[in-house]
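Only one protein chain is missing; all other protein chains are in place.
Lettered A and B in written order, each chain numbered from 1.
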Amino acid sequence: MASHAIDVHDAQENYLEVKGRWSGIFAWIFSTDHKRIGILYLVSIAAFFITAATIGIFMRLEQLTMGPTLMSPDTYNRLFTLHGVIMIFLFIIPGIPAILGNFLLPIQIGAKDVAFPRLNLLSWWLFMIGAILALLTLFLPGGLPDTGWTFYAPYSVRTGSEVSLAVFAAFVLGFSSILTGLNFITTVHRMRAPGMSWFRLPLFVWALYATAWVQILATPMVGITLLLIIFERIFNIGIFNPAQGGDPILYQHLFWIYSHPAVYIMILPGFGVISEIIPTFSRRTIFGYKLIAFSSLSIAIFGSLVWAHHMFVSGQSDLANIIFSFLTFFVAIPTAIKVFNWVATLYKGSIRFEPPLLFVLSSIFLFSIGGFTGLMQATLPINVHIHDTYFVVGHFHYTMFGGTIWALIAGILYWFPKITGKMYNKKWIYWAWALMFIGFNTLYGAMMYMGWKGMPRRYYDHLPEFHTDHVIATVGSWFLYTGILILVGTLLYALYRGAKAEANPWGGTTLEWKTSSPPPLENFEKEPVVEHEPYYHEEAIR
Amino acid sequence: MSHHSHEEVHGVGYGILVLIWLGLVVLTGITVVVSGVHIPAIAVLVALLIAATKSTLVVNYFMHLKYESRIFKIILIMGIVTIAIFIGLTFFDVLFR
Partner (left out) sequence: MKNIREIALEEHHDFVGAKMGMWLFLLTELILFTGMFLLYSMYRIRYAVDFHNAAMELDVVIGTINTLVLLTSSLTVALGIEALKRRNRKLAKWMVMLTVLFALTFLVNKYFEWSAKIHHGIFPGADELLSRSQGEIIYFNLYYAMTGLHGLHVLIGMGILLWVYFLIARKPSEKVVVASPNVAVLQGAKLVATKGEQEAWVFEEIGDDVSEVEVIVKKDPQKAGIDLPNIIKLENAGLYWHLVDIIWIFLFPLFYLIT
C-alpha cells in the first residue's frame, strides 16, 4: 500500500530551502533535482581540481633543480600520471556540462528538470565511484599508475603499477559521461517550453547539445580500449602485444579516436559559455546566431576526423600522416568563425566591464595562442621536432586550461548569483585574475619556449640549457596557484557573507534570468512561453 | 514542445513479425551456403551485405524503426556514419604501411 502526499511547495521557497524526503547530507546525495546535482558536481570537481593542481605544484618543484629535488623518478612518473588522469577525467571532461550544464540546461529551455532525473543522479554517483577507484590505486601494492594518462600499450600492459584498476576507474567515469550526454540530448529534444524552437535556443544549449553527441559517439571507443587493456593484463589476450601478433599502433588509434574528440567535449561547452556572456555584457544580440550554432556542430564533426594527428611519429603510414594533417587544418575554421562573431558582437555594443567578461576575453586570448600552436603542430615537419616536448604541454595547457577552464570560471562568475543568490567581491576577483594571468603566461609561455628548444616532456630531469626556463616556469606556477586560491576563497566567502543578489544582476535575457535567484524547485513559478530569440535586448543598440 | 502521456502505441502485427523472421532464417541459410563457395575476393563483401540486410530487417520491423519519427532514424544514421569514419580512416594507416 503506497501512500503519496501531494506536496505542493510554498511559492516563495527556492530549491535550497525546500524540504523533501531526506535531510542533511542525504538531501544532497540522494537528490534528483538537477540544480543540486550540478552543485554536487561543483563541490567534488573543485576538490579534484585543487588536488591535481597541487600535484602540478609538486611536479614543478621537482624541476626547480637539476637531478633529484623532492622525489624519485618513479614517483615523478606516477605524479604526472595522476595529474593528467584527474585533470582530464575528473575535471575538464565533466567540468562545464556537469556543473553548469546540469544547473542551467533545463532552466534555459524552460523545463522543470532533465528528461531522466534519476539517471542524472546515477551519473554523479558513477563519477564519484570512478574517482574513488582511481584513488584506491594509491593504497594497493602496485601503487599509482606510472604510464601517463594515455596508458599506451605495451608499457601499460607490462608495468606492475595498478593499471587495471585505474583503467577500470576511467571506464566507469566514461559511463558517467555517456549517461549525461544521453540525458541532455533527450532533454533538448523533448522538454523545451512552448515557443522554444530550435533557433530560439540559447547558444549554451546548442553547445551542450553538440557536446552530448560527441560524448555518446566517442566515449564508448575509449571504453572498449580500456577494457582491452584489462583483458590483456588479466587474461593475456594479447591484442596489442607484438609477440602474439598484435600492433601497439592500433592501441593508439583506438585511444585517440576518443581522446581527440574528448578535447572538443572540453572546449565546446566553454565556447557556449562565452556565447552567453558576450551578448549580455555588450547589451546587444549575438552576431551570427545560426553560424555559431552550426559551428558547434561542425567542430563536433570535424573534431572526430583528426585523431591520428597525435600519432605522426608513431610509425603509421605516410598516407595517414598526410590525410590527418590535412583534416586537422580544417578544424580551425569553425572556431575562427566563432571568434569573429564574438568580436562582431562586441563591436558597437554597449560594453559593461565585469568579471565574467574579463575571464571570457582572457579565455579567447589564451585559447587563440593554444589554437595557433595547434596549427603549427598539425604541420608534419614541425611536428617531428616538437612531438613529446614541452611545446605540446604548453599547447594543451593554453587550450584546455586557458580556453576551457577560464571559460568555466567565467561561467561560474556569471551564474554564481543565480545559483546561490549571493554576489561576490569583484575587486578581489580582479586581483585573482591578475595573478592568474601573469602566472599562467609565465608558466606555459616558458614551457612553449623550452619545448621549441627541445626539452622533452614527462622527463624527471633536465639539461642545464633548460634550467632557467624551468625555474621561470615554476615561479609562474606559484603566481597562478595563488591567484586560483584567492578566486576560490572569494567565492567561498561570498557563499556565507556575500551580498544578496537580485534576480537579474547582469541584465541577461535568457530564461534563467527571468526567474528568482536562486530559482524555485521546479525552476519557474509558471511554465514560460517563449516569444522571441534568446538575446533580445529591448533597448538594443542595432 | 508539449506532449501527452497517453500516446498511441502503434503495433506491427503478429503476421508481419513472423514473416520477417522467416526472411531472416532464409538469409541465414543463404549466407551459410554462400560461404561454402570459394570466391575469396568478394566473400567478405557478400557476407557483410547479407548481415546488413538481416540487420535492416531487425531494425525496421522488430525494433520498429520504420514506423518511428524521423529523429530515431537520424540517431541510427549518426551511429553508422561514425562507425564508417572510425574504421574507414584507420584503413589509411593499416592498408598503406
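Heads up, the rule we're going with is that a contact is a pair of C-beta atoms (placed from the backbone, for glycine too) under 8 Å apart; a residue touches a chain by one contact, two chains touch by 3 or more.
Worth saying up front: this structure is predicted, and the values here are computed from it rather than measured.
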Partners of the unshown chain among those that are drawn: A, B
Residue, one of A:Asn236, A:Ser350 or A:Thr468, that touches the chain absent here: A:Asn236
Contacting the left-out chain in the complete assembly, out of A:Leu16, A:Leu122, A:Leu182 or A:Val530: A:Leu182
Interface with the undisplayed chain - residues on chain A: 1-6, 8, 115-116, 119, 178, 181-183, 185-186, 189-191, 216-221, 223-225, 227-228, 231, 235-239, 244-247, 250, 253-254, 257
For chain B, the residues touching the chain missing from this view: 3, 5-7, 9, 11-14, 17-18, 20-21, 24-25, 28, 31-32, 35-36, 43-44, 47-48, 50-51, 54-55, 58-59, 61-64, 68-69, 71-72, 75-76, 78-79, 82-83, 86-87, 90-91, 94-95
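The criterion applied here is as follows: only the chains that are shown with their structure count from here on.
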Centroid spacing, where centroids are CA-atom means, of chain A and chain B in whole angstrom: 36
Touching residues on chain B, where the partner in the complex is chain A: 1-3, 71, 78-79, 82, 85-86, 89-90, 92-97
Contacting residues of chain A [partner chain B, same complex]: 189-192, 194, 196, 213, 217, 221, 249-250, 253, 257, 304-305, 307-308, 315-320, 323-324
